[in-house]
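Below: one structure, written as structure tokens.
For this view, one protein chain was removed and the others were kept in their places.
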Amino acid sequence: MEKQQSVVFDIERCKGCELCTAVCPVDIISMSEEINSHGYHYAEVKEQKKCISCGMCATMCPDVVIEVYKEE
Amino acid sequence: MKKVAGYPDSLTDKQFHYCPGCTHGIIHRLVAEVIDELDLKEKTIGVAPVGCSVLAYEYFDVDMHEASHGRAPAVATGIKRVHPDKFVFTYQGDGDLASIGTAEIVHAANRGELISTVFVNNAIYGMTGGQMAPTSLEGQRTTTSPFGRDVKEAGFPIKMSEMLTELDGSAYIARVSVHDPKHIRKAKKAIKKSFEIQLEGKGFSLVEVLSTCPTNWGMKPLDAIEWLKNNMIKTYPLGDLKTPEGVE
Partner (left out) sequence: MGKKTLMKGNEAIAEAAIRAGCRYFFGYPITPQSELPAYLARKFPEVGGTFLQAESEVAASNMVYGAAGAGARVLTSSSSPGISLKAEGISYIAGAELPAVIINIMRGGPGLGTIQPSQADYFQATKGMAHGDFYLTVLAPSSVQEAVDLTMDAFDIADKYRNPVLIVGDGIIGQMMEPVEFKDPIDPDDLPKKEWATDGAKGRERNIINSLALDPHDLEDHNLKLKAKYDRMKEEEVRYEELYTEDADIIIVAYGTTARIATSAIEMARKDGYKVGLIRPITLFPFPSDIINETADRVENFLTVEMSLGQMVEDVKLAVSGKKPVHFYGRTGGVVPSPEEIVEEIEKIGGER
């Protein structure tokens, strides 16, 4: 099976608060240039391969935007 | 791939109305995760407060009551007495619980009501526009303490959790914070413990969660996190303040 993304952002729920960006130990979360339908620059991960599936971002997110997956 | 973090079953899919970076959302998620983990969804009745979390009944996917300001513990008392076999919790802010609702929380705790309270303390009235709360810190600027809270005029930051530990009816009282993932995990553990205390019939339980209000504190969300860490915890120290005998 093809490797899926480790971290999935529901960008429509994101309010761009950036709390996730500060807790990522591998520093791969950035804010988008684009805005979602609510007008927020949303958090995104461009280098999925670097994600270590630690779940810190999802733990910190106040809007339940983030799902994290780990290799079994 | 195994999902290690995601959307709890006990939250509806409605998007929170909270301001960007407000940590109410984290606390909602923790409560829902604990309801899921303890398999309580079909036996839970929650009580929402007045304040920013007034719409909590739209988010928790369980039976809910919306109470009047400060009265959630009284409403929960009525519910629990009718359904002693169900799980009943209140979700209240500091304006609600520590000001207008002091009598209700004190007496619910003193009666040892078998309810669990999640007490979100962000040291300010959020919904009404950033007024001083009884929990506001000394010197804290708010719309009704524009020169900073003067304790000579306005009294001192009220330590509800410490007060409640003195009552014989309270079984478990803890104060936690959600300013970083490590503390969020501790907060969840405390909420879980408090829910279990009710299920085991040990008495009243309350978890005070230090929370941010970036909008009314006038800060960016990340700055609000820092302010909580550097200022609130000094006034409101973290930890299990009261634990029943035989409970870790």
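In order of appearance the chains are A and B, and numbering begins at 1 in each one.
Here, contacts are C-beta pairs under 8 Å (C-beta built on N, C-alpha and C of every residue); 3 or more make two chains touch, one makes a residue touch a chain.
Quick caveat, the model's predicted, so the values are computed rather than measured.
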* Structure fact -> Touching the missing chain are B
* Contact partner of the left-out chain, one of B:4, B:38, B:64 or B:233 -> B:64
* Among B:5, B:52, B:74 or B:97, which residue is in touch with the absent chain? -> B:74
* For subunit B, which residues touch the unseen chain? -> 41-45, 47, 54-55, 57, 61-68, 71, 74-79, 81-83, 86-87, 103-104, 106-107
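We adopt the following convention: only the chains that are shown with their structure count from here on.
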* Asked: What residues of subunit B sit close enough to touch subunit A in their complex?
  -> 1-8, 11, 15-16, 18-26, 29, 180-181, 184-185, 214, 220-222, 225
* Structure fact -> In the complex, subunit A touches subunit B at residues 3-4, 6, 12-13, 15-19, 22-23, 40, 53, 55-56, 58-64, 66-72
